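Quick notes on the structure that follows.
Apart from one protein chain that is not included, each protein chain of the complex appears where it belongs.
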Amino acid sequence: MTIALLYILLSVLIVISIYVIISRNLFSVIISTTIFSMVCALIFLLLDAIDVSLTEAAVGAGISTILFLSTIRYVDIIATDTKKSAVPIVILFFLLLISISILIYDLPEPGKANVVNNSQATKYYINNSTTEMGVPNVVTSVLAGYRGFDTLGEVIVIFIAGISVLGILRNTKGRT
Amino acid sequence: MIEANIIVITLISVALLISILRFIFAEEIYTKILATNLIGTKIVLLILLSGTLSIEKDFTDIALVYALINFISTIVILKYYEDKEKCNEYD
Amino acid sequence: MKHHTVLRIVTKLIIPLILLFGLYIQFHGDYSAGGGFQAGVIIASGFILYNIIFGLEVGFSILSINMTKNLMAIGVLLYIAVGFMGIIQGLNFLEYNSLLSSSKEGQLLGIFLVELGVGLTVSNVMILIFYSFNNMGEKL
Partner (left out) sequence: MSMIEAILLILGGVTALIGTIGCFKFKDFLSRTHAVSVVDTFSTLLIILSLIIHNGFTLLSVKLFLILIFLYITGSTAIHVLTQAFLKYSKKEIIK
């Protein structure tokens, strides 16, 4: 049952992404990316990746819609109807789709325990997280405990993004 | 319970497909925002129903985040669209 | 959007719930889904909703631009300070074992503080980006 629902949702994703390519109105493109993130989060939930699903719902559907809309209001191109045809992009899209779906056969099956990627470190985290860290959620203990240095890098990246947005937008409209 | 659950999941996914079509073939932006709201509500229901089938117990948190984000994005899209309409009015 | 009366009343009801739920995700992240990043984004979107409906001036009187700048720096500094606590006590960088008397409690406290730093930075960066795109012609 879950597999059938998964296939329906994946086909919905393909339909929405084709619409994003074809549509020439920036406003409806942004709304459709919101729908794309919503469906994507449901797929992550069905695959039991609950933290990823929460992140996708909050970041993809919530804050990025707000920031995209702020951006197109700031640069003043809300709806553009260009005469350029979308056919080459659609052909490119289908070529990419076919090549990726051929490549998918070489990937290991998701969630299997005897795959090489899941054999060494993952087993250690799952077995020792509760006794070493005292945190029942393994994702949190890996993110903040075992791989704390990576998370530090991520936080600094977000910090630098904030600083550079501030530096680009500061005083440009006030002075001229 | 499980059989009824599966029937209802099928019904709601058919409804999801229809509302995606409504979104794509809409002729004005208000209908698109309405379809977005509809899809968000459907996805909250799908999360609640498939959560009872799966082993995860935290699905209610995600459903609550969903309901919240759906409201926020609807209001924000409407606000920016209204601003644009106001600009057109005074031109 | 001040002319929508119903929306204003409902937002006044909803905003505390959103902030409370963000804090729940922040501090309950050890036991269920969630963590600093998601909580920061949810709190930021709640605050942005408030700004959109009641106007940016009201938002500035609650959380000014200088305050967001300071808070996002404090988040990163909190993270790094927790890391240096390990070095001071003779361990590696970002090793929380000796923060408290027992090793397990030290790990819990370390993870809690680190997530708090992540949440502060993420929420304030998002609010700052929103502010800088939306107040046109003002000096930042």
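Letters are used for the chains, namely A, B and C, taken in the order the chains are written, and counting of residues starts over at 1 for each.
Convention: a residue touches a chain if its C-beta (ideal position, glycine included) is under 8 Å from a C-beta of that chain, and two chains touch if they have at least 3 such contacts.
All figures in this text were calculated on a predicted structure; none of them were measured in a lab.
Undergrad: Would you list the chains present here that the left-out chain is in contact with?
TA: B, C
Undergrad: Which subunit C residues would touch the chain omitted from the figure, given the whole complex?
TA: These residues touch the chain not displayed: 4, 6-7, 10, 13-14, 17.
Undergrad: State which residues belonging to subunit B touch the missing partner chain.
TA: Residues touching the hidden chain, for subunit B, are 1-5, 7-8, 11-12, 14-15, 18-19, 21-22, 28, 30-31, 33-35, 37-38, 41-42, 44-45, 48-49, 52, 57, 60-61, 63-64, 67-68, 70-71, 74-75, 78, 81-82, 85-86, 89.
As a working rule, only the chains that are shown with their structure count from here on.
Undergrad: Per the definition at the top, count C-beta pairs in contact and tell me whether A-C or A-B has more.
TA: When A-B is set beside A-C, the one with more contacts is A-C.
Undergrad: CA centre of subunit B versus CA centre of subunit C: separation in Å?
TA: Distance between chain centres: 27 Å.
Undergrad: What is the distance in Å between the mean C-alpha positions of subunit A and subunit B?
TA: 18
Undergrad: Would you mind listing the residues of subunit B that make contact with two or more other chains?
TA: Each of 58, 61-62, 65, 69, 72, 76 in subunit B touches at least two other chains.
Undergrad: Can you list every residue of subunit A that touches 2 or more other chains, as numbers and ranges?
TA: 50, 53-54, 58, 62, 66, 70, 73
Undergrad: Quick check on the complex: what are the subunit C residues that touch subunit B?
TA: 1, 7, 14, 18, 21, 25, 32-34, 38, 42, 45-46, 48-49, 52-53
Undergrad: Under the definition above, what is the set of subunit B residues touching subunit A in their complex?
TA: Listed in rising order, the residues of subunit B that touch subunit A are 6, 9, 13, 16-17, 20, 23-24, 29, 32-33, 36, 39-40, 43, 46-47, 50-51, 53-56, 58-59, 61-62, 65-66, 69-70, 72-73, 76-77, 80-81, 83-84.
Undergrad: What part of subunit A is in contact with subunit C in the complex they form?
TA: 50-51, 53-55, 58-59, 62-63, 66-67, 70-71, 73-74, 132-137, 139-141, 143-145, 148-149, 151-152, 155-156, 158-159, 161-162, 165-166, 169-171, 173-174
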